[in-house]
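Left out: one protein chain. Kept in place: all the others.
Presenting subunit A:
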């Protein structure tokens, strides 16, 4: 068996962690869910003065970029902690799985019996491994989802809201969990290095930017008209993903010789992007309200079961 890759640390942005904690602490019961992100080899930033001192060539860092929490327990695994891949795949669209998390109040900060089993099962599912960025040819280039993030609240503290969390990496040869340090990435000069490997996740459509004479090429363009129209409508729908009500023609004007009203055009683009975000937020708000209503209803039903006289 190949040796498992050992993570140097796990990075998570402040807002992602905050929104996780908000989700966990607003939940009336225990919650769990999936962690998404990427794994990168990062060259250590400090050069050793002493060349004899052996330092690892590069460090493996996992970055948690988003999470998904499930509305109820035992959602993607059964009571024995066996993961059901068919219940995972709907959530894996274009996202790479790093591992999962569990939050349970008033308990010890150690993986439980079922959590160990879920982590092991998730690790062992074929085809879930993700490619490592910056991997060089002689190093291992894929990473199995082996991260487990555990949240709890201390049992004795009733008056202060305290959240404890610890990250583990599952080591398959020994079937054990080793703690990994968590690096909370914030905005600021101290964290500038973390944005070096930043890549946008919602790119604008790729537009042709040939500085050709439009009038001279007019004849050719007519022939390409059908293809051009298809391309334009494809570009338009891509642009619609991130901005509201901005035509592709106007975006096209931002590049090439027509980019005269550059500033005004950019401002307009940003404005339209903001209004897109705003309308998305409204959608989310409305659907969240519906989800909450349904969840409350489910809770009432479950509590009826729990408090009905237990023995048949």
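Simple rule for what comes next: a contact is a pair of C-beta atoms (placed from the backbone, for glycine too) under 8 Å apart; a residue touches a chain by one contact, two chains touch by 3 or more; residues count from 1.
Everything below uses one rule, namely that contacts and distances are computed from a predicted model.
K.L.:
For the chain not present in this complex, what protein name does its UniProt entry give, out of "S-adenosyl-L-methionine-dependent methyltransferase", "Eukaryotic translation initiation factor 3 subunit K", "BRISC and BRCA1-A complex member 2" or "EKC/KEOPS complex subunit BUD32"?
P.N.:
When "S-adenosyl-L-methionine-dependent methyltransferase", "Eukaryotic translation initiation factor 3 subunit K", "BRISC and BRCA1-A complex member 2" or "EKC/KEOPS complex subunit BUD32" are compared with UniProt, the left-out chain turns out to be "BRISC and BRCA1-A complex member 2".
K.L.:
For a quick check of understanding: of A:18, A:74, A:266 or A:281, which residue touches the chain that isn't displayed?
P.N.:
Touches the omitted chain: A:74.
K.L.:
Quick one: say which of A:29, A:43 or A:280 touches the chain that got left out.
P.N.:
A:29
K.L.:
Taking the full complex into account, what residues of subunit A touch the chain not shown?
P.N.:
27-30, 72-74, 78-81, 104-108, 110-117, 120, 155, 174-177, 299, 302-303, 305-312
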